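In what follows, a structure is listed as structure tokens, so that the remarks can point back to it.
Note that one protein chain of the assembly has been removed; the remaining protein chains are unaltered in position.
Labels run A, B and C following the written order; every chain starts at residue 1.
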Amino acid sequence: MQEAVSTYVRDGLSVAIEGFTAFICFAAGHEIIRQRRKNLTLIRMTPDLVYDQMIAAGVASHLVFSYLGNPGVGSLHCVRRAVEKQIPIPLTIEEYSHYGMVGRYMAGAMRMPFFPLRSYAGTDMPNANPDIRFVQSPYSDESIAVVPPLNPDVAIIHAQRATKQGDTQLWGLLGVQKEAAFAASKVIVVAEEIVEDSVIRADPNRTLIPGLIVDAVVHEPYGAHPSYVQGYYDRDNAFYLMWNEVSRDRAKTETWLDEWVYNVPDRSAYLEKLGSETLDDLKPGDAPSSSVNYGTYA
Amino acid sequence: MQEAVSTYVRDGLSVAIEGFTAFICFAAGHEIIRQRRKNLTLIRMTPDLVYDQMIAAGVASHLVFSYLGNPGVGSLHCVRRAVEKQIPIPLTIEEYSHYGMVGRYMAGAMRMPFFPLRSYAGTDMPNANPDIRFVQSPYSDESIAVVPPLNPDVAIIHAQRATKQGDTQLWGLLGVQKEAAFAASKVIVVAEEIVEDSVIRADPNRTLIPGLIVDAVVHEPYGAHPSYVQGYYDRDNAFYLMWNEVSRDRAKTETWLDEWVYNVPDRSAYLEKLGSETLDDLKPGDAPSSSVNYGTYA
Amino acid sequence: MTDYSASEMMIVAAARALKNVRTVFVGVGLPNIACNLARYTVAPDLQLIYESGVYGAQPARLPLSIGDPTLVTGATSVVPMADLFGLYLQRGLVDVALLGGAQIDRFGNLNTTVIGDYDTPKTRLPGSGGACEIAINARKVYMIMRLSNRSFVEKLDFLTSPGHLSGGDSRAKQSYPGEGPALVISDMAIFDFDNADHEMQLTSLHPGVTLQEVQASVGWNLRVSAEILETPVPSPEEMNLVRVELDPQGMYR
Partner (left out) sequence: MTDYSASEMMIVAAARALKNVRTVFVGVGLPNIACNLARYTVAPDLQLIYESGVYGAQPARLPLSIGDPTLVTGATSVVPMADLFGLYLQRGLVDVALLGGAQIDRFGNLNTTVIGDYDTPKTRLPGSGGACEIAINARKVYMIMRLSNRSFVEKLDFLTSPGHLSGGDSRAKQSYPGEGPALVISDMAIFDFDNADHEMQLTSLHPGVTLQEVQASVGWNLRVSAEILETPVPSPEEMNLVRVELDPQGMYR
């Protein structure tokens, strides 16, 4: 992770760590904080705690998003401090709706000049963001909202399993990970498990991201804690509630960052500090999918 | 099948039997021929043998497509006779490229007024089809080709398995089945196996079509012969080669239709006539996918 | 008489409003409890759709968020968000969406973006999420919000999600696929928009609540329907489901 971040996440670049509620790569976010990146444009539909922490650490100057919240809990206090009070540094924002962000990634991934969607008309959103525009249909007198393509410099995608070459499979909430990866110039895949090529090839319909577009593969079990990975661990909800309290206060936030990010060399040390009991408590029971037959045709 | 076709496939409607090379529901095509439908608009990216047979039987007056061929073999002689010589009845055509057809289904499925794609510019295709148009991007001086939404009256989708409610799973080549189903007003699912709800719910990422949009479910094993169903049976290539000969001649074609469609009451009778040896020869070996864990979270 | 809180009355009223509904777009929190209560009572075939990509969820526990893993396991279908928004919502497959907001106006327009000026905000709110396109594309929208004149305002600070816009035919002119707000279910009363102006009007008071109390919690001169009903109190069965099955920890009491 240290090498992947130092190679691909350079000051001033745009970075998308995606994963809707699940698969949020806190391990990458913490490494970016530790490497004290500056002036990043952070892109994420739901900034969640990972960007709250990164913005509190001052790595970002611009945020592109569609929903600013601590999911199921409340506000993102550090993002609000940056937006409302320029603490620790000013943060400019650029906002869309969820489908607008999805459409921007899709347009970026498919090299479309824009993505049309039924949204925004009649609202104040196009006033707040002049990149939300309207196009006339050539088949009727209808006009439709459009959003521009989004092509992050770097996308970071957390997954259950990948090969060393980056062929990546996910199950559970698929969010916009595929679209973000195909839209990005560089892709870092972070996986709970590194598997043999044959594991991926045994179920090709489940492959979300091909190694073809992947630049670095990092093996980082529990790299998405305190968010969750379907079938591997549950969300650490106590952490989300704790963060709601800690993040209200700037000093407490900095103490937390010192203790859990700056003074922790890597993810293994973080997990050791967290303790195996916490991790064990997050283990779900088994709910295996059935196997399907692809058939041999020789 | 008899009931599903008589209820939903009425004279004059537009019908899409989809499935790219695989999952082609010949059982539905033959039933439509037997019920002597007239004036249908047939929609399919690759008309394949199923539409060659239907057009030879005179059920269609209009064809929407992107590639007219007997895949890996040669021409569709009956379609060519209809287009070149108006035999047995005139057939008008409306053609796109593959991605244009995909985009039309996507626009129809997502209720978009048009779908933009990088194609057609500089070619003769927009001259042959005035519905291929161009739109100016509001973000640059670039113009992009667009195609209009496609919303078939009926889509017929063949699959490995579905519940009685129509929740449907497919693996192998996914083609445009999902897009065609969501684009259509009525959806008929034809399945190799009818399974319990719990089978589908054990692997929700594999569900391509929800019962919510399905109007009829037909249990029809081998309903895609002579095309194939991944993991269930191989393509009957001898049939594809035989058809290439039979279909060259109008009389031979009609004899074939009499013998294998008109004089056969249903799919079971067709399979019996075909013989279990032929079907056994088409069985593939086993290539099971691995199981994945979705986890229980209670 | 059954014991219940104002919030629980709101949950029960929202659940009852889902009678005979086939698909509902569920938000977290109150809408989630209301939808699950409806599944157990008036709408056993109700299909739950979550913007996280889940269709036909059967959660084994009360989800902590709309992205909870319990929504995935055992669902009918779990799809990329591109498909959820494109093929389900925009395609017109959502019968009812439940929405809330920081501010609502008399035409059911919602603000979830900002209090104060956009560029120099007093309070920065979460933003649209999917609400803007949900409000445009869902066949009908039900709002669940606690009554207060900080929330029910004469003029929104920001219009995030369109309701009936400026009323009358102003929404129809936009040619949105969806019909817009149909109900507002609050902790004190229920409102609909069944008049030519499409203006919010009081139709039912929860037991023990007066018209005057409701008017005092609304930032404009409230329209009242010809007949004001009294909302039936929660039944013992409904309360038992809420307190034992759905919210045993009393988070939404």
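Convention: contacts are C-beta pairs under 8 Å (C-beta built on N, C-alpha and C of every residue); 3 or more make two chains touch, one makes a residue touch a chain.
What you see is a predicted model; the values in this text were computed from it and never measured.
Colleague: For the unseen chain, which displayed partners does it touch in the full complex?
Modeller: By the stated touch criterion, the chain not on view contacts A, B.
Colleague: Which of B:E142, B:E245, B:D258 or B:D281 touches the chain that is not shown?
Modeller: The missing chain is touched by B:E142.
Colleague: Kindly state which of the options B:Q2, B:N237 or B:S268 is in contact with the chain not pictured.
Modeller: Of the candidates B:Q2, B:N237 or B:S268, B:N237 is in touch with the missing chain.
Colleague: Of the residues listed, B:Y96, B:F114, B:W243 or B:Y270, which one is in contact with the missing chain?
Modeller: Going through B:Y96, B:F114, B:W243 or B:Y270 one by one, B:Y96 is the residue touching the chain not shown.
Colleague: Which listed residue, B:E31, B:D153 or B:E179, touches the chain dropped from view?
Modeller: Only one of B:E31, B:D153 or B:E179 touches the chain omitted from view, namely B:E179.
Colleague: Pick from B:A27, B:L117 or B:V187: which residue touches the chain that isn't shown?
Modeller: B:L117
Colleague: For chain A, which residues lie in contact with the unshown chain of the complex?
Modeller: The missing chain touches chain A at positions 106, 109-112, 167, 178, 182, 200-202, 204-205, 207, 210-213, 294-298.
Colleague: So which bits of chain B touch the chain we can't see?
Modeller: The list for chain B reads 20-22, 45-46, 65-69, 71-72, 75, 79-80, 83-84, 95-100, 102, 106, 117-125, 127-128, 142, 172-176, 178-179, 228, 230, 234-235, 237, 240, 284, 287.
Note that in this section only the chains that are shown with their structure count from here on.
Colleague: Whose C-alpha centre lies nearest the centre of all protein C-alpha atoms?
Modeller: Of all chains shown, the one whose C-alpha centre lies nearest the global C-alpha mean is A.
Colleague: Averaged over CA atoms, how far is the centre of chain A from the centre of chain C? Could you give it in whole Å?
Modeller: 28
Colleague: Please work out the Cα centroid separation of chain A and chain B, and write it as a whole number of Å.
Modeller: Chain A and chain B have C-alpha centres separated by 37 Å.
Colleague: Counting only residues that touch at least 2 other chains, which ones in chain A make the list?
Modeller: Residues 117-118, 142, 172, 174, 230, 234, 284, 287.
Colleague: Scan chain C for residues touching two or more other chains and write them down.
Modeller: 54, 68-69, 72-74, 78-79, 86, 90, 177
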